[in-house]
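Removed: one protein chain of the complex. Kept in place: all other protein chains.
Naming follows writing order (A, B, C and D), and every chain is counted from residue 1.
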Amino acid sequence: MSEEIIKDVIIGENEEYIVNMGPQHPSTHGVLRLEVCLKGETVKYLIPHIGYIHRGIEKMTEALTYPQIIHLTDRMDYLSAHINNEAVCLVVEDAMQIEVPERVKYIRTILDELNRLASHQLWWSAFGMDLGALTTFFYGLRDREYILDIFEESFGSRLLHSFVMPGGLMHDIHPNFQKRTKEFITYFRKKLPEYDQLLTGNVIFHNRSKGIGYMSKETAIGYGVTGPSGRGSGFSCDIRKIAPYGAYDKVQFNEILETEGDTFARYQVRMREMWESLNIIEQLIDNIPEGDYTAKMKPIIKLPAGEYFRRVETARGELAVYVVSDGNKSPYRMRFRTPNFSNLFVMNEIAKGCKIADLIAISGSLDLVIPDIDR
Amino acid sequence: MTSNIYDFSTLTGQIHTWLSGLMSPGWVTFTEFVLVGLVFLLAYALLGLFLVYAERKVCAFMQNRVGPNRVGKWGIIQTIADLIKLLLKELIPIRKSDPFLFNLAPFIVIICSFLAMAAIPYAKGLQAIDFNIGVFYVMAVSSLSVVGILLAGWSSNSKYSLIGAMRSGAQIVSYELSVGLSLLSIIVFAGTMQLSGIVESQANGWWIFKGHIPAVISFIIFLIASTAEINRGPFDLAEAESELTAGFHTEYSGIKFAFFFLAEYMNMFIVSAIAATVFLGGWMPLHIGNWEGFNQIMDYIPSIIWFIGKTFFVIWVIMWFKWTFPRLRIDQLLTLEWKYLLPISLFNIILIAFIVLMGWHF
Amino acid sequence: MESESLILFFIIAVILVGGAIIFATLIAPSSLNPVKSEPYECGIESEGPAWIQFNVGYYLFAIIYLVFDVETVFLFPWGVVMKAIGIRAFIEIIIFFFILGLGLLYAWKKRALKWV
Amino acid sequence: MLNREELKKIIGSLEPDATFSEGTQLLEVTVPAEKLYALAEKLKSDSRTTFDYMINHTAIDFVKNFTVVYHLESTEMRHLVVLKSILEDKDNAKVDSLSALYPAVEYFEREVFDLFGIQYNNHPYLKRFFMEDGAGFPLRKDYRDEVNIIER
Partner (left out) sequence: MNSIAKYLSELFKGVSTLWAGMRITGKYFFSPGAIVTQQYPENRKTLKMTDRFKGEVIMPHDENNQHACTGCGICEMNCPNGSIEIITDRVPNAEGKMERVIDKHIYHLSMCTFCGLCVKTCPSDALAFGQKFEHAVFDRNKLTKVLNQPGSKLRKEAK
């Protein structure tokens, strides 16, 4: 029997099988619904349905002041909450033309990177679990706990820390911050090779991820897939390099690019980004300049009328904040271009023709956070 | 040779004589049946509960956790609490399911594991049925449980269940071959299919040591293939949690679900017991060459301890697999079997036949 | 005990499962509603029947399995007597395996082992 | 990377109807709705501009009109442009879909349709995204919801 003949023998060639994955499914990391059309075990096409936790943040911002909006942005991509907060701060500082103190920039950048690390650790844990390696979940969370403890000491909260204010920070960092961060760097440098041994090198993992969910550079750009997912396809989209903010122009770091464009490449980008984040933190942590932790601000923040646009690099990609102000203390219209929104919809394109198990791997490798999609 | 101080046949013989003195032969047989039945029922339930507990503890330690520690000392009666909870759960009939097959499926999986339990030699003289085709019988019976899984998946009228069931079918029919061939290699060494005979043939050394490298290879193949056959991770495609939520037993609730759970763990025990019996000497103590003193001490450890120790070692290894590896994909699973395990085990058997032919084994 | 006593084990298993299920139905609460008895599909009402014709990939493997398993059954008696017969059995098994291996190779080359 | 003036010149030559806003953070180009698609196509294919990456698309309800906004970037040259179009007819707002040029914009457009009620011509799958049918268009300024929105 040649391949063609086998194809003819296939019974049920036209049998389509519509399976809903989600909203209550262990692998969709939240309430995302994928309507998957299967043939046998092969995915023919899929339609993502979103909106299960749409909270109308964009509408809410129209009635809130800027400091109040900052704490709302926590709830979008809750895993890179600090970076989301910073995006709004940057827009406000841009618009009001405030020069923030150097110390603030350094601290913000360190926190960005710590947040990115924490996010990538959680992603690694969950990704391993998506592929059935249940132990990774606990190792990742164990190490993430170190970062969360550092956060808790300085900000008082672990996940959603509205720590930044327009013009600076809420309060100064905790005296222990530098010491504990350095401890964490040495600790995590030892643990990262373990991650590699447990999952990256594993032959089963290779088979499950290499060549799966291929996304070309053109697809990535066309669909606006940014962040590690886009960089896995060779799409150079690191805002930290393109439009540096904070102290990113003062540190040496590489933009991680992989060209394979498959699940493994996206995985590798994140793993290498963890190393890179450690490097960035290490360069900054000892050089935090002395000074004020906030710039002089008026008590009521009013943006001058106009349109402002600012982009930051969250752990999942490019977050753009677009503010239309009419001179009042709350924005006339605020738009969040969230990374996961674009990252999700490439899934139909790259998951066509793969197996159900691959679909899980692909959605895991895109690292979706559903509240970020729905806003 | 081994000492007879822990021979269970004397105990069973005594019970038999004692019973014969009390009642007529017909009643004796009946009473013995009931006794054996009760013992096995108890052993089955307790082993199942213990294995669930052990799994939770083992995985907890591998994951830097403590595991269950609230109910009883070290959480030791946690599984009993779970069992009571499962008993008290509602049994939900599924709309448009096939009620007869839906209810039949748990029976089949439990019956299969129970029948397999009967033929395992637990200790010297402690074996319910000593078939002369023991290995063959255990293989045959344990592979029947796929019927239960298929029925469960098919009858529940759920798409996830059906996919899980079909996967399980494809998986078990494939891995059955490697299990058979790897066991065959020891049969060639031992020259018998009787499980007690295989154990006896290891009195002066376990086959995994006596059989040179081919025996080690077939032991590894047996471990991999049997892990796949009992649907455990990394081969747990039938219930692949992140893909199919719970696979073939998605729709089962309460005690019916508990039986699938129990059967999975008991199947794990059975394959581990077979591995221990066939490769690791069953209840035979560890003897090293001519170290008389050492061998004497080993003989004083009861045979049932040896058996349980070896079995639990194998169980631990299987758990180790599960908590380390990512899950395979269905096509990779079949590739592994047909392109790696099967050719290797075929080649391995020729090698073993050659070793036996030349008389190189001890 | 005799092999007939297998029936005993069969009965015990049936009693165990049946008894537990009957016991559970007696003590477990029952509050059925139509939504509860829906088949699980992540909270969405399921579309179309779940019982469809399934992909041939599964059957193909079943067929190959059948072929090989029957051959393996023949091997077991050989395994028992291998020691006793010696060289003749060895040569025979090499021929047997050669044919078996050819079959596997054929299936392999014809990509019957490829999951569709 | 082209600077603002160079971009202005190129875009002005590509689309004579385009008007440019002064004193904005980014270069803003306003074109009539019916010329939007043609301009975007030219901007994408022209080797001088190569705006191949759609960062963001949204709309703003300026009570008297809708303004649709596209943020485009060139991944090669890294310059940004803001494309705007004003839709005067609020009850029957219509604009050409850019989804043939940028696959990503299909979903941004669906979101805008969902929240503003702006119709897109030639859109492959214009269905509501977050909200149920008949829920109104929440991001319009005149949207009222007594239950879920508390006036402050």
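The rule is simple: contacts are C-beta pairs under 8 Å (C-beta built on N, C-alpha and C of every residue); 3 or more make two chains touch, one makes a residue touch a chain.
What you see is a predicted model; the values in this text were computed from it and never measured.
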Point to revise | Displayed partners of the chain not shown (whole complex) | key: A, B
Practice item. With the full complex in mind, choose from B:30, B:61, B:100 or B:291 the residue touching the hidden chain. Key: B:61
Point to revise | Selected from A:145, A:260, A:282 or A:349 as touching the chain missing from the view | key: A:145
Exercise for review: Decide which residue listed in A:21, A:36 or A:64 touches the omitted chain of the complex.
Suggested key: A:64
Review point. Which listed residue, B:122, B:189 or B:323, touches the chain dropped from view?
Key: B:323
Exercise for review: Spell out the interface residues on chain A facing the chain that's missing from view.
Suggested key: 64-65, 67-68, 70-72, 135, 142, 145, 152-157, 160, 162, 165, 170-171, 174, 194, 197-199, 201-204, 206, 299
Point to revise | In chain B, positions touching the absent partner | key: 58, 61-66, 69, 320-321, 323-325, 340
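Methods note: only the chains that are shown with their structure count from here on.
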Check your understanding: When the C-alpha atoms of chain A and chain D are each averaged to a single point, how far apart are the two points in Å?
Key -> 25
Study note, to complete from the structure: Note: chain B sits from chain A at a C-alpha centroid distance in Å of 45
Point to revise | chain A: positions in contact with at least two other chains | key: 17, 19, 25, 41
Review point. In their complex, what parts of chain A are in touch with chain D?
Key: 50-51, 54, 56, 58-59, 63, 94, 219, 221-224, 235-237, 242, 306-309, 311, 318, 320, 322, 324, 332-333, 335, 337, 341-342, 345, 349, 374
Exercise for review: Show which residues of chain C lie in contact with chain A when the two form their complex.
Suggested key: 41-44, 46-48, 52-57, 59-60, 110-112, 116
**Study point:** Partner chain B, residues of chain A touching it in the complex
**Key:** 17, 19, 25-27, 38, 41, 128-135, 137-139, 142, 198-199, 202, 204-205, 207-208, 355-360
